[in-house]
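Dumping the structure here so I can ask a few things about it.
Of the protein chains in this complex, all but one are displayed in their positions.
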Amino acid sequence: MATVQHAVHDTHGAFEPSLFGTYSKKVGMWLFLASDSLTFGALLFAYSYGRISNPAWPTPFGKESIANATIMTACLLSSSLTMVLAVMAANRGDKPWVRNWLLATMFFGAAFTVLHAQEWTRLIADKMTPSGNPWSAVPLFGGTFFTLTGMHMLHVTIGVIYLGVIALRKKFLPVLLVLWALGFFLTPADSVFHYGIHVLLVGAVISAIVLFLKPKDYDANDVEVSGLYWHFVDLVWMFIFPLVYLMSTKV
Amino acid sequence: MGLALLAVIWLITFVSTYFFIWHPWWLPAGVSASAAAIDHQFVTTYILMGIVFVLAQCSLGLFAWQYRDRGSSAPPVDYSHGNTTMEIVWTVLTGVLFVGLNLMGSKIWAAERFEPAQASAVPVEVTGMQFAWYFRYPGPDGKFGITNPKLMDPSAGSEAAIGLDTSDPAAKDDVVTGTMFLPVNRQVDFTLRAVDVIHSFFIPNMRFKQDAVPGLAIHMHVTPTQIGDYEIACAELCGLGHYKMHGMVKVVSQEDFDKWIAAREAEKQ
Amino acid sequence: MHDVSAVHGESKGTYLWVWGALLLLTAVEVVLAYKQVLQPVRMLEVLLVLSVVKAGLITMYFMHLKSEIPRMRWLLTISVTGCFALMWIFFFRDADRILTLGVK
Partner (left out) sequence: MDRRAGGGETIMATSEVVHAHAGPQGFIRKYIFSLDHKVIGIQYFFLALTAVWVGMFLSLLMRIHLIWPQVNLPIVGHIQPETYLSLLTMHGTIMVFFVLTTAPQGGFGNYFLPIQIGAPDMAFPVLNMLSFWTTFVAFVVMLAAFFVTGGAPLHGWTGYPPLSAVQSTGPGEGLGADLWITSIAIFCAASLMGALNFITTTLDLRAKGMTLMRMPLTVWSWFITAILGLLAFGVLLSAGILLLMDRNLGTSFFVPVIVVNGQLMGHKGGSPLLWQHLFWFFGHPEVYIAILPGMGVTSQILSTFARKPIFGYRAMVYAMLGIGFLGFMVWGHHMFMSGMSPYSAFAFSLLTMAIGVPSAIKTFNWLGTLYKGRIRFYTPMLFAVGFVSLFVSGGLSGPFLAQPTLDIPLHDTYFVVGHFHLIMGVAAIFGIFAATYYWFPKMFGRMMNEGLGKAHFWLTFIGTYAIFMPMHYLGMAGHPRRYSQLTEVAYLHNLIPLQTFMTYAAFITIGAQFIFVINLFWSMLKGPKAADNPWDATTVEWTTATPPPHDNFGGQTPVIHNGPYEYGVPGAARDFVMQTDPAVGAAH
């Protein structure tokens, strides 16, 4: 907490108190999340718009899909729990547990992504595409599904990389590269994830630039700010899950 | 410099106002039942905004000249942070002006868009496509036949262009033309459609405008009140031929209209 | 120097409790969807209300919005929900219109 002490000392008295009563980085993250929630909000409204104007919306998700999505939801919710525990540990100054809880969060996040990727693969094998699906004459079904969940999956992946950088710093780079290589070789060449996995490579490059340009020890505030992002990703799923999955349940 | 500003701002104001009052360029002659009300609302807005325009511009020019820095001979500036009474007065006044105008106009809007067409209206379906308008009359049975996107062929002329399904019995007597004929003093019930991109069906003389949107069949009504030929323009960017997406509406007497439609029916047989 | 955990005023117990509530609400949503006890539109409304409750729990407890000063809390929530309310009011009116005006 040395840096925090230093900052307070430095700014004492020279500036008006912050209008949001907290440190700038947290304000910045909240503002970003406000904007991002409008981005997701607009996508969800686009989905709902199509849903309302196409009464013959298909309901193909059987027990297996719903069970899978429910497990994914539980993963994300649990990752949020481990995330707040990481923040708590950071506030205590308990570095080993910060890292443990962050790794647990990343594990749940990664599990979510893997389960989701399997779901996508199944649906694609069932001939569902962005422009059509085998269950109905409403092409928006596939379009909205892939857009909403794809955008969310991208956010989760970025979140896992973000947490990895906070938890492990430069040690995370080789892990990320290995994951990328494994993902690239293990997914079949005709799978979307064969190319999608390059997100990890891009993430590794950006992380490397950040870590080498500004090598530093991440403090409790960085953990809290990364936590805000992570919880937001969880929050968005709370809307995608009922809209995309539960409203298309096959009974 | 203050005097120059006064002169130029006043000159611009008076020249613009002169053209607005003398109006060599004005709304085209109104030939529909709703034109008078719309024009009245337009003129009311126009006079009120004109007064505000002249007053605001003239006082801007006047102040620029009157309160220019005249060196040491000038009176000291009026050290004031404002005047709450004045603020409240002009806030309330502009509020009343703008909301009042809005309420006046909304009655006409309601008559234009909220009321359905009369039962006796002439049904006409208007279809916009790159870059032509087609008009369809249901014929004696009063019913439009089915159209099918799969049958649309713009190169093969009017009926094929809108994809009329000739196997449908209701389609047998449908008349499709490139020039619209309307009987005078009778309401027309338009169904507006577009097959490719958004077009906008604009008849300046009838004070009529409505976008034709793919996927929607929008109902609108209008009552022409004068016999004559009027131009139709497209008012929504629809591609490279937007400027030539032009049509004609011929408003004729009821007898001439009946004769014309009978002739078209005869041609079809 | 403030003690962050004291500012947030939450303990492990609170977080576990919130986590449990979120899981429970998810289970309720899944059961509702399966049993189809309600018509689609009504069900959508119920699901969305439950989701808003879940989102509220996440922002207030996990994201500690509850412990931020009221100015920050209210400005952020009102501006974002205000935008959604506007979209809600004006977007769906036109989506509904497609049902009646749509080309069959």
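We call the chains A, B and C, going by the order they appear; numbering starts again at 1 in every chain.
Just so we're on the same page, contacts are C-beta pairs under 8 Å (C-beta built on N, C-alpha and C of every residue); 3 or more make two chains touch, one makes a residue touch a chain.
Everything quoted here is computed from the prediction, not taken from an experiment.
A.B. asks: Mind giving the shown chains that are in contact with the missing chain?
C.D. replies: Displayed chains contacted by the hidden chain, ordered by label: A, B, C.
A.B. asks: Give me the chain B residues in contact with the hidden chain, please.
C.D. replies: Touch set of chain B with respect to the missing chain: 1-2, 4-5, 8-9, 12, 16, 19-20, 23-28, 37-38, 41-42, 45-46, 49, 52-53, 56-57, 59-60, 63-64, 67-70, 74-84, 86-87, 90-91, 94-95, 98-99, 101-102, 105-106, 108-110, 112-114, 129-130, 149-150, 152-155, 163, 195-198, 200, 202, 204, 207-211, 213-216, 218, 231, 233-244, 246.
A.B. asks: On chain A, where is the contact patch with the chain that was removed from view?
C.D. replies: Those residues of chain A that touch the unshown chain are 3-4, 6-8, 10-25, 27-28, 31-32, 34-43, 45-46, 49-50, 53-54, 129-132, 137-140, 142-144, 147, 151, 219-222.
A.B. asks: Could you pull out which residues of chain C are in touch with the chain that's been left out?
C.D. replies: Within chain C, the residues that touch the unshown chain are 1-2, 4, 7, 79-80, 82-83, 86-87, 90-91, 93-95, 97-98, 101-103.
What we mean here is this: only the chains that are shown with their structure count from here on.
A.B. asks: Draw the chains as points, connect those that touch, then say whether the picture is a line, ring, star, complete or other.
C.D. replies: Graph shape here is a line: each chain touches the next, no loop.
A.B. asks: Give the identifier of the chain nearest to the protein's overall CA centre, each chain being represented by its own CA mean.
C.D. replies: So the chain sitting closest to the middle is C.
A.B. asks: As a quick test, compute the distance in whole Å between the mean CA positions of chain A and chain C.
C.D. replies: Centre separation, chain A to chain C: 18 Å.
A.B. asks: Touching two or more other chains, which residues of chain C qualify?
C.D. replies: 98, 102
A.B. asks: At least two partner chains per residue is the criterion; list those residues in chain A.
C.D. replies: Touching at least two other chains: none.
A.B. asks: Residue numbers of chain C touching chain B in their complex, please.
C.D. replies: These residues of chain C touch chain B: 97-98, 101-103.
A.B. asks: Within the complex, which stretch of chain A touches chain C?
C.D. replies: The touching residues are 1, 4-5, 8, 19-22, 27, 30, 34, 37-38, 41-42, 45, 48-50, 52-53, 55, 66, 70, 73-74, 77-78, 80-81, 83-85, 88, 91-92, 220, 224, 227-228, 231-232, 234-235, 238-239, 241-243, 245-247, 249, 251.
A.B. asks: What part of chain B is in contact with chain C in the complex they form?
C.D. replies: The contact residues of chain B facing chain C are 193, 215-219.
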